[in-house]
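With one protein chain held back, the other chains of the complex are shown just where they sit.
Note that the chains are named A, B and C in the order they appear, and that numbering of residues resets to 1 at the start of each chain.
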Amino acid sequence: MELTTFFQQLINGLQLGAIYALIALGYTMVYGIIRLINFAHADFLMVGAFAVYFFASFILTLTNAIPPIILFILGLIVALVAGALIAELSNRLAYKPLRYKPRLSALITAVGVSMFLEYFFASLPFIGPSFRAFPDLLKPVSFVVGGVYLNNIQLLDIGLAIVLMILLTFIVNRTMMGKAMRAVSQDKDAAKLMGINVERTITFVFLIGGALAGAAGILMAMTYPRIYPNMGILPGLKAFVAAVLGGIGNIPGAMLGGFLLGIAEIYATSYNSLLGEGIAFAILIIVLLVRPQGLLGEKQSEKV
Amino acid sequence: MKKVWRNLPTLRLLIYAVALYILLMLLSSGGILNDYLMIIINICLIYVILATSLNLINGITGLFSVGHMGFAAVGAYVAGTFTTLVWKLPNDGSVSTTLLFIVALVLGGIGAAIVGALIGMPALRLKGDYLAIVTLGFGEIIRTIINNIDAVGGPRGLLGIPALSSFTIIFVATVVTVLILRYLVYSSHGRAMISVREDATAADLVGINTTKYKVWAFVIGAFFAGIGGGLLAHLIQLAHPTQYGFYASFLVLIVVYIGGVGSMTGSILAAFVLTILEKYLLPMLLQWAGLGVEWRMVIYSLLLIIVMIYRPEGLMPREAKFMIPEDH
Amino acid sequence: MPEEKKVVLKIDQMSHSFGGLKAVSNFNLDLPEGVIWGIIGPNGAGKTTVFNLVTGVYRPSQGHIHLLGEEITGKKPFTIVAKGAARTFQNIRLFGNIPVLDNVRIGMHKNYRPSMFDCVIRDGKFRRAEKKMREESMELLARFNLHGRADEIAKNLPYGEQRRLEIARALATNPKLLLLDEPAAGMNPNEVDKLMEMVYLIRDEFKLTILLIEHQMRFVMRICEWIKVMDFGETIAEGVASQIQNNPRVIEAYLGKGVN
Partner (left out) sequence: MRNSRKAFVVVVLVIGLLAMVVGCAAPSTPTPTPTATASSPTPTPTTPPPGGDIIIGCVAPLTGDSATFGKSTQNGVQQALDETNAKGGLLGGRQLILKTADDKSDPTEGAAGITRLIEQDKIVAEIGTVQSKVSLAIAPILQAKKIPMVSPTSTNEKVTLVGDFIFRACFIDNFQGTVGAAFAYTNLKVTKAAALFDVGNDYTKGLAESFRDAFTLLGGTIVGFEAHPTGATDFNAQLTKLIAAGPELLYLSDYYNDVGLICKQARALGYKGYFLGGDGWDSPDLVKIGGADVEGGFFTNHFSKDDTRPEVQTFVKAYTAKYGEAPDALAALAYDAANLMLDAITRAGSTDGTAIRDALKTSNFKAVSGTIKFDANRNPIKAAVIIEIKGGQQAYKATVAP
């Protein structure tokens, strides 16, 4: 492989990885606190993307005079709010009744919520199953550095993924709410006895997780400007894999897992595109066999 | 008499099965159960095989496999390849087609079991969600591999599989599967598997080779999934990689958990209820209500959520009496 | 001259550490047949680790373990059980969601093993094995006064019965050596007395050698013929009860250094 190609692929991998990492952050966040693999997370992303789509389309029919950066920021806010709302709604209606029930029934419910959102959106007459072009919120600008092509949206993806990870780490480690979250993740009942409002903490986690999904949604839609109700399935699955790879429940781990999976997938694909996906999964399996707890996950030693 | 009836659950199970078979056959030949209902019943039965075999892995042994259709894919492709090849040979009618089909199914099951053993290996080191993700990854790898083997059609699928899955064969295969799994679960080996689910460390320390039983659970579960896959392929006369993705695996997982994890009765019941609901009742209801067919899955997933909220342990969390052998 | 007794468990220079922390260092033991010995020590002294090393949960970083003359160092737990060591747990670990009878039968699995094929076709081998397993299990349960509870779900038993069931399950594996990890934990004096009787009884009836870990001094001092005291992984003293009681290092380990 030529050197420029190598670096180009690295950039490609970072871009894809950033998307995975953004989604994985939300997965890992919810998992870390209530041990639920929230399969619907990828669909919160889709809801966020559609919210921005309708919002932006509406604004753009009114006026074209809004500066792109303002439009993007407004869109981001809409995405965050939409993601947070749908996440909390799912939590309230579907997950909360199962809080103290077998863990796997909550998982199946999550699969149900995921299916519901996908099919419901595809069935709604004003959304439907078709692919829609996502409007350009920011004008894409490409530039070439030493033969390697870059663009502003790639940099935005990578930058925002890192910023959000830092923000999240800060929230979890440095704030009162973060402390409460960590307490709930250790032991719900003990946390309750210590005067922590467990349900409020979980709500907060879902709001943040949903907002992250919304952010991932708008970025994904800007990077790959085609949205449809099933748009979350494949990246969601990969992001979940990334979260596990990094050590599920671990925020920097999700980030690392996302970027590693993205890069691995890109290089595997460029090596052999027929087997690219399979190779990415094979890497995952090998990593997990060597480190069953994921890359940054803590080893759970069992007490006998 | 009543006592005998109560004390011989196996006999009861068989009588139920035979009665059901005769009933269905009568209804079918009488034209009351048309081809549409028969194909649904066939699919129900195949789901019974898939769900009970997954239940052995997830429910009985307490592992967490989400790539069950990967095993079914191996079974479908092995069995399908075998029959398509054999059917090309000149046949003077001396070899019974049913016999050949059984051979094909068993070969498919063995193929799946070998893959199951391979996938069972990581189960020794991995737990819970990590194991889940690895089985999911394996399932996708199997699909990717099949997609790239042009000899079995690649993305075109394996075509021209003879239509050998008659209702009778599917029914017998289902009953045999259920009987075998039931006899296995209610034996000392089954109890050993259950002890792995309950507390693997403690099981190890009362002399259970937990490693062995984890792998066996995968091997046996995969074997029957392979049989299910083989039956499906010969029912719809083709095998296609997209039928065996993670989404399809989730549907089997849903059957197991809606039915009640660890309960074979639950898996059987849920396989019927969910398949009939999805493929028969909902389309009919929608037609009656004048809604588009696309709403079917919306209602289906909504019902799924509601059932889980109101019956988190599933529809039939406990085994029915006739599913527990008398000598247990 | 007293009769030379067979050594059931022999541990030489066994050490183990977690990360940098020495959990057990230079542990030695020659456990003669038929005795009841005890290991005591404050929390975190490494007692349970000794059990975990003997039963194969961990692999010792140094040293050798022999069970009935056979080296078992680093063997897998189920093989060690097969060679005749059984144990209970500090925090009871039953198979909670299944009947009491099945808990015991699982313990018996290693003794009767019809093949899976036998089980599936329900042949004579299977039926004979099942019959014997059921009979022996019921007998064993009766020993522990649990036969009335055979069909109950294990986790629904009261605490004391769960403790007894755990011992019954360990005995189902047909051991020569029984390791009891804090059998008297959470019991009142009355129950402790009963437990003591039971320990003697099973020792004689099942021809066992017993090694136990305990916190309750009263129990240990009364039942154990020989006591080893551990602190920070080291053996700081051993002897009969009276010797231990007056050993200044033991007192120090339990009560801390005096002001002076």
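In this text, contacts are C-beta pairs under 8 Å (C-beta built on N, C-alpha and C of every residue); 3 or more make two chains touch, one makes a residue touch a chain.
Since the model is a prediction, treat every value here as computed from it, not as a measurement.
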Quiz prompt | Interface partners of the hidden chain - shown chains only, full complex considered | solution = A, B
Self-check item: Option touching the unshown chain, where A:Ile158, A:Ile266 or A:Leu288 are the choices
Solution: A:Ile266
Quiz prompt | Contact with the hidden chain (one of A:Leu93, A:Ala133, A:Val163 or A:Ile286) | solution = A:Ala133
Quiz prompt | Touch residues of subunit B, complete complex, unshown partner | solution = 6, 16, 20, 23-24, 27, 29, 31-41, 43, 147-148, 154-157, 159-160, 163, 232, 235-238, 240-243, 248, 265, 268-269, 272-273, 276, 279-280, 283-284, 292-294, 296-297, 316, 318, 320-323
Exercise. Spell out, residue by residue, where the missing chain touches subunit A.
Key: 2, 4-5, 8-9, 12-13, 15-16, 19, 119, 122-123, 128-133, 136, 140, 142, 144, 149, 151, 220, 223-226, 228, 230-231, 233-235, 265-267, 269-270, 273-274, 276-277
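Methods note: only the chains that are shown with their structure count from here on.
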Exercise. Express in whole angstrom the distance between the two chain centres, defined as the mean CA positions of subunit B and subunit C.
Key: 42
Quiz item: Cα centroid separation between subunit A and subunit C, in whole Å?
Solution: 49
Practice problem: Provide the list of subunit C residues touching at least two other chains, using ranges where the numbers run on. | Solution: 57, 89
Practice problem: Would you please write down the residue numbers of subunit A that are in contact with two or more other chains? | Solution: 304
Self-check item: subunit C residues touching subunit B - in the complex, by the definition given at the top
Solution: 55, 57, 76-78, 81-82, 86-87, 89, 93-98, 102, 105-110, 112-114, 116, 119-122, 126-127, 129-130, 133, 169-170, 172-173
Exercise. Could you pull out which subunit A residues touch subunit B in their complex?
Key: 31, 37, 94, 97-98, 101-102, 104-109, 111-113, 115-116, 119-120, 122-123, 129, 233, 237, 240-241, 244, 248, 274-275, 277-278, 281-282, 284-285, 288-289, 292-294, 302, 304
Exercise. Can you check the complex and tell me which residues of subunit B touch subunit C?
Key: 180, 183-184, 187-192, 194-195, 198-199, 201-211, 216, 325, 327
